[in-house]
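Before I ask anything, let me first share the structure, which is written out below as structure tokens.
The complex appears here minus one protein chain, its other protein chains still in place.
Showing chain A:
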Amino acid sequence: MPSFKDVFEKYDWEALKADIYNKKAADVERALAKTNRDLEDFKALISPAADNYLEEMARQSKQDTLQRFGNTIQMYAPLYLSNECQNICTYCGFSLGNKLPRKTLNPIEIDKEVEAIKKMGFEHVLLVTGEANKMVGVPYFKKVLEQIRTQFANVSMEVQPLDEADYHELIPYGLHAVLVYQETYHQADYAKHHPKGKKSNFLYRLETPDRLGRAGVHKMGLGVLIGLEDWRVDSFFVALHLRYLEQTYWRTKYSISFPRLRPFSGGLEPKVEMTDRQLVQQITAYRLLNKDVELSLSTREAMKFRDHVFQLGITSMSAGSKTNPGGYAVAPESLEQFEISDERSPQEIAQLIKSKGYEPVWKDWDTALEYVTK
């Protein structure tokens, strides 16, 4: 059975890092002159040497994105179902050790949240939870999917990694996409940030996309949490992972997110800062490597930055997000997973998108396209 683990183990973090930092202007120029780029080109594009070429990278990224995705931006909203969590993650507001009231939405509360999200115009929803397998496991997810799948055109999930059999079980309930971020591909550092809970198993998480691919999910999302480790090396691993997955599970669509560590009450300071300029470099480098991958921008990022950067390679955006269970209607004042930066309403964001000559797309899937047996 193919596994990304076999690919991953061929790489050494430090050697890769040296390789990326040694890239020269000539390597960047060669990468920019090509139309089909490989991972060596990608290294050059995320290297410090590429900083001088940011304008050209942005220009090409914008053009490629327009051609492939048109003048459109897909809109989605997260729906936090639960903040219960058995893991300790040093950077997360829901971490086991944090003293906060724990909450898992019941069906009546979910209805209220769904109504509020629908009222804002959303047709694509992302379900989010911590990891508490007893209370918020496969039976709970099934019930939620059954309850909401007719209300939305498209349902995605960002929850704990599951077994392949679990994904097989959930997909027929209308689960379209699953997002699982590796957080960091630096194994030793991963161990430091995830000292307790099922999440401390680095390899189980690393092989989650393989399990999803075998289960035949329509789309999966990759990414790392930026701020834990050197972003250049981590984004190389994301690109490597993407290449492997595209070749292995060719029926699946892929998306990448690039969350930067955000403050939360009692939280960890980022070890590595990524500037706005560097985030633009990373986004455009992904696009220059891969013309088809979806790139998603969340409300973690600041207004002014989002206003501009969404035109440089992004294909989907969230708006009006609440990162606490019940945040839209049930319990707006409860503690969030992290503070969002862009607090504008979805309608304001849609207006902004239109003002730049793009169409905000609320619906880009239909339940009619999935022959659902459940």
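Quick note on the criterion: a contact is a pair of C-beta atoms (placed from the backbone, for glycine too) under 8 Å apart; a residue touches a chain by one contact, two chains touch by 3 or more; residues count from 1.
The rule is simple: contacts and distances are computed from a predicted model.
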Name the chain not shown, per its UniProt record: "Formylmethanofuran dehydrogenase subunit A", "Protein lplB", "Na(+) H(+) antiporter subunit D" or "Thiazole synthase"?
"Thiazole synthase"
May I ask which residue of A:A18, A:L203 or A:L369 touches the chain that does not appear here?
A:L369
Given A:V28, A:I340 or A:V361, the one touching the chain that is not displayed:
A:V361
Taking the full complex into account, what residues of chain A touch the chain not shown?
66-72, 153, 219, 246, 250-253, 292, 354, 357-359, 361, 363-366, 368-371
